[in-house]
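Below is one structure, written out as structure tokens, with a few remarks after it.
All protein chains of the complex are present and in place, except for one that has been dropped.
Chains: A and B, in written order; residue numbering restarts at 1 for each.
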Amino acid sequence: MSGISRRKFLAASMAGSAAATLSLTSGAFGAALLEGYPDGMGVLVDMTRCIGCRSCEAACNKEQQLPAPEMAFDDPAAFDYSYHAGQKRRTTEAAYTVVNRYEIQGEEQPVYRKIQCNHCNEPACLTSCFVNAYTKTKEGAVMFNDKVCVGCRTCMVACPFNIPAYSYSSAFNPVVKKCVFCHETRLKNGLPPACVEICPQEALTFGNRRDLIKIAHQRINDNPGRYVDHLYGEKELGGTSWMYLSSVPFEQLAFDTTLGREPIISNVKGFLGAVPMVLAIWPALFTGFHLLATKNKHGEGHQADHPIQEDDKQ
Amino acid sequence: MADLKRTKIALMFFLAVGVGSGAAALGMDLPETVLLNSLSRYYDGVSFDHALHEQVADCASCHHHTTGMPSQDPDCMRCHAGAAEMGVVACRDCHAAEPFSAGYLKAKKADTHRYHTDQLGLKGAYHQSCLGCHQAMGAPIGCLDCHQRNQAGDELFRAGALSSAGPAASR
Partner (left out) sequence: MKAIISRGFKPIDSPSPENSARRWTLKEKLLLGMTPRQYFGQAVCNPFNWVLGLIFLIGIPLLIYRFAFGLGSVTHSSYDYPWGLLLGFGLFVMVPLSASGFLLGTAVNIFGRHDLHHIERLALLNGLLGYFFAVVFLIADLGQPWRLPYPMFVAFGTGAVLFLVAWHVSTYLSVQIAEVSEGFFEWMGWPQAVKFVKRITVGLTVSAIILSTLHQGALGALFTYAPGKLHPLWYAAEFQWIHFFCSSIAAGLCMVIVVSTIIKKTMAWRCDAGFLDNLDAQTLTLAKGACMALITYFAIKMLAVAHDNEWAYLATGWGLWFLFELAFGILVPLVIMSYGIRHKRAGIARLGAVATVLGIALNRLNCALIAFNWRLYQEVPHWAEVMLCVTIFAFYIVVYRAILYRLPILYSWKAKEAHAPEAVRERIPFGVSVRPSHHQVFRTRD
């Protein structure tokens, strides 16, 4: 994957920039590098199977020891909740996954869309985090370390899926919160995440990401007319560990279909590439300007001892 | 959706001509009820009224692929040609209770000739089979229509006595 070597280069150059400016020991810098881990796990969300029971929300709440919801998980009124004129529910500091209902014109049944962290192969949150709080594990999870989170919320700005939430309510330790694929409690022990395990309809299929891609395309092929011929997350932004199959066009379910295939970090590379240039060229350039501009005017004036007082006397 | 409608019409047709009792004609020993309790962490086991469902549906609606006799489908025959007649045709015979366990996934991966790579787990199979038909037939589809939620379930859903008012949603 070309993204990897590029990120490696960019991270190295940024570390170099810090080191060059500040004479830091570069050994302290562990740049966060991702591979498209071959054994990375993923989840295939088949929205044609989801019945909107919200068991996954309940299981997530329990597994991640989140605060009690204001409304029971079996209360269908949650689907009618909206904020800011029509915005459906989203992930919050107290809910790492949320299921929303979409009434689609021409469809008898509503379609339910589960949202949670999609665990990108090249996560925007990870690449934007200045304290390296995010880690992409070899199992495919994008982990978050709230011990180092400063709360700058750049990851929330960067996340193209609007997933990370921030504990605005916390006075003394406000940090970012998000789905971590149940990595610590389950994934690393070979267990599927809690939401997958509880799903009665097996709308969530857990497995090796590469196998899931095959399975998804097989489902599309084997069930003509059932699915839109697109696996959302296979290619989007360099690929995500969680991928979606739908019976209706994705944009009708508020999926962003304009994201493209390049990871978010590709948009930042223009600037990151300029950093070492500025660091390398500016010192000599401006010292040169200084010499050119001052040499003849003030004789030895470039010695930094500025004749300000001299001017005062004039 | 159109597919489901067609199924519904077909099922009603079968019901009308009494094909539902056809299974008995096969000379099988059919259970009156089946206790579905392998996954009863948050709900009590479900006593499935097999006899009732014989009345309303064709055996093959649920026991897809086979009702016990070796399959005659040439595609299936490629692997299952030598299969013996089965006395019990239970969901769990094919559908794994833990389809996402590390062991199951590993075994599946190791079996490179495997055709059923996208096979449902047991819970998924039940629910998709039952709910799909219930939806098509206009039968009850709420979770609590079939399941009795237990104490642990109420706690999980923060429901019943544990519920509180207001939406569980964002700022």
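Definition applied: a residue touches a chain if its C-beta (ideal position, glycine included) is under 8 Å from a C-beta of that chain, and two chains touch if they have at least 3 such contacts.
The structure displayed is predicted, hence computed values, not measured ones.
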Which is it among A:V45, A:V99, A:A158 or A:L212 that touches the chain not included here?
-> A:A158
Touch with the omitted chain, as defined above, among A:Q64, A:T97, A:S128 or A:S247 = A:S128
Please identify, in ascending order, the residues of chain A that touch the omitted chain?
-> 7, 10-11, 14-15, 17-18, 21-22, 28-32, 84-85, 87, 90-93, 124, 127-133, 145, 148-154, 156-158, 160, 162, 165-174, 256, 258-259, 264-265, 267-268, 270-272, 274-275, 278-279, 282-283, 286-287, 289-290, 293-294, 297-298, 301-312
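Everything that follows uses one rule, which is that only the chains that are shown with their structure count from here on.
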Separation of chain A from chain B, taking each centre as the mean of its C-alpha atoms, in whole Å | 37
Complex contact set, residues of chain A against chain B = 49, 51, 53, 55, 57-59, 61-62, 68-75, 77-78, 81, 83, 89-92, 94-95, 98, 107-109, 165, 168, 190-192, 196-197, 199-202, 205-208, 211, 214-215, 218-219
Complex interface listing, chain B residues touching chain A = 1, 99-102, 105, 109, 117-118, 120-121, 123-128, 131, 135, 141, 143, 155-160, 162-171
